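Provided herewith is a single structure, encoded as structure tokens, for subsequent inquiry.
Missing here: one protein chain of the complex. Every other protein chain is in place.
After this line comes subunit A, so read on.
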Amino acid sequence: MIRVEDLQKTFQTERGEVRAVQDVNFEVPEGELCILLGPSGCGKTTTLKMVNRLIPRTSGKIYINERDTDEYDIVELRRHIGYVIQQIGLFPNMTVEENICVVPKMLGWSKKQQHERAADLVNMVALDQSVLSRYPKELSGGQQQRVGLCRGLAGDPPVLLMDEPFGAIDPINREIIQDEFLKMQADLKKTILFVSHDIDEAVKMGDKIAIFRDGKLVQFGTPDNLLAHPVNDFVADFVGGDRELKRMRLIKISEALKREVPTVSATDTLDTAAKKVEQAGANHIVVLDDDGRPEGVLTQGDLDSKGSCGDSAHPLRTTVQSIKDLRTAVSRMFTYNTDWLAVVDDDGKFVGEISYRSITEMLHASRKRGEKKGAA
């Protein structure tokens, strides 16, 4: 847990005082990832560096696991907080393995433990074991950033500070590393402060987001809360005019899909299908094979003739997995010019349908819930 109370930082410069951080309060629960978000120069890095005391505070308190950071021995504090800096900052004189093992070595791990840790970590960030013996100058920017991440995680710190850790990576590789990191975090459950200036990254990675402006914390909440209920124009502008589209990223299809939809098997008669369609007030019905996988679809026009459903069904042009987000569903609807999709589970079995209507209702309902929560 990280708790920040009345944090202030004023830099004295030749051009006068710079109030980099003013009256900042927030708390990150154990195991959560909190994004510090905002435009350049708004005080994100300064806030982060006050946690591991690289920058002394002007006033205020920071607690880690209910203990005042001032009470820790400074070196001890830092060795138990993983730190990944914006400029990567790998040590050029050390191999990748030596870089990763800096903290484990200081913590007195055995040679064997250190080596195993380094090997595990590079594996986790999808790098080849051969990088271990290389020097930083022999790696690409993206590889260096992954090594920087390994180095921050090496001592298995409960708390991690990350300053734009994926900033130096091209957009495609950034997505990949973000996904890898989220997978890792699902296992590791570190308490993380993560600086970013990219709203998409924040929405994707954060359990909580803290939006800063000119050194002040303007809004703190879950990504969905921020997108659905920005507190002022600044936040609304910052999260973007397409914020409802961004919200769709946060919701899984499984949360919005309609499960009670009629289905028929390939051997059923068209009569049976017609009855079910009428009962449900639908305009189509999905035909399943013996294993419960969607095989085709019948629309109202197909139901007037005689025969089995299997013979008259049109093939389904596409399906979507229930673990994907709403954005994927909508994108696929656009691609195939349809207003509904058959949803399948990991094994390809039919679990329900999703439509434009169910999506808009879902977004609206969760916005309402958020409003009530906000008011309470």
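The rule is short, and it goes like this: a contact is a pair of C-beta atoms (placed from the backbone, for glycine too) under 8 Å apart; a residue touches a chain by one contact, two chains touch by 3 or more; residues count from 1.
Operating definition for what follows: contacts and distances are computed from a predicted model.
Chemist: Select, from "histidine kinase", "ABC transporter permease", "C-type cytochrome" or "Probable septum site-determining protein MinC", the UniProt-recorded name of the complex's unshown chain.
Modeler: In UniProt, the chain excluded from the picture bears the name "ABC transporter permease".
Chemist: Touching the hidden chain in the complete assembly: which of A:87, A:129, A:318 or A:360 does that?
Modeler: A:87
Chemist: Which of these, A:10, A:58 or A:95, touches the one chain of the complex that we don't see?
Modeler: The single option touching the absent chain is A:95.
Chemist: In the complete assembly, which of A:136, A:165 or A:262 touches the absent chain?
Modeler: Per the contact definition at the top, the residue touching the missing chain is A:136.
Chemist: Spell out the interface residues on subunit A facing the chain that's missing from view.
Modeler: So the residues of subunit A touching the missing chain come out as 49, 52, 54, 74-80, 83, 85-95, 102-103, 106, 135-137, 151, 161.
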